[in-house]
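Only a single protein chain was left out; the remaining protein chains are all shown in position.
Right, subunit A next:
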């Protein structure tokens, strides 16, 4: 048995990923500002480069991990249901904020890539990036973009939104748990939601609901766009 056979076994990729994730969570527990995704992914990339392990070997296990994004997306229905009373009262406000926000984001991202001379493939990759990764990856795949790149851009979007969002919204005169939750959930999905839930549970719930709705709305909005990318 040589080393290559071990690296290419799914157990290797799974163990390394889960192990790095647990360590990253511990690091975050000590230093709150260090995002666990940086630590976890950085450590794995460093390990692969150091031991000279091909990405495809790691992927055997990596694919088993990304598999869980499917059921995790379905699970977003639970916060939607739990917040139903609040949702009912502000349904028009939340839905219009999420829809108009998502449309402007898709159009804005596409337009900016086009203005900067990016390719059509890059446009299809960038446009869905405000929604939860599990969804943006699938949309990018179906629209002819690069799923792996869409995942990275989605994470960067979430990080950016969670870092500058609350302060920016305050400056723009947008206040109240509902509007802030809608803004953060629509623009920066789970990473933003994880950030605002520390300020206010209601903000976090609205943000979670908005992120699930933005995923649905964005998927539906992409239907007329598919033909143009194929």
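What we mean here is this: a residue touches a chain if its C-beta (ideal position, glycine included) is under 8 Å from a C-beta of that chain, and two chains touch if they have at least 3 such contacts; residues count from 1.
Basically, contacts and distances are computed from a predicted model.
Novice: Given that one chain of this complex has been left out, which of "Response regulator", "3-phenylpropionate dioxygenase", "Sugar ABC transporter substrate-binding protein" or "CidA/LrgA family protein" is its protein name according to UniProt?
Specialist: So the chain that does not appear here would be "CidA/LrgA family protein", according to UniProt.
Novice: Could you please point out the subunit A residues that touch the chain left off the display?
Specialist: Subunit A touches the chain not shown through residues 13, 17-18, 20-21, 36-37, 40-41, 44-45, 48-49, 55, 58-59, 61-63, 65-82, 84-86, 89-90, 92-94, 96-98, 100-102, 104-106, 108-109, 112-113, 116-119, 122, 126, 129-130, 132-135, 137-139, 142, 146-149, 151-157, 160-161, 165, 168-169, 172, 174-180, 182-184, 186-188, 190-191, 202, 210, 212, 215-216, 219-220, 222-223, 226.
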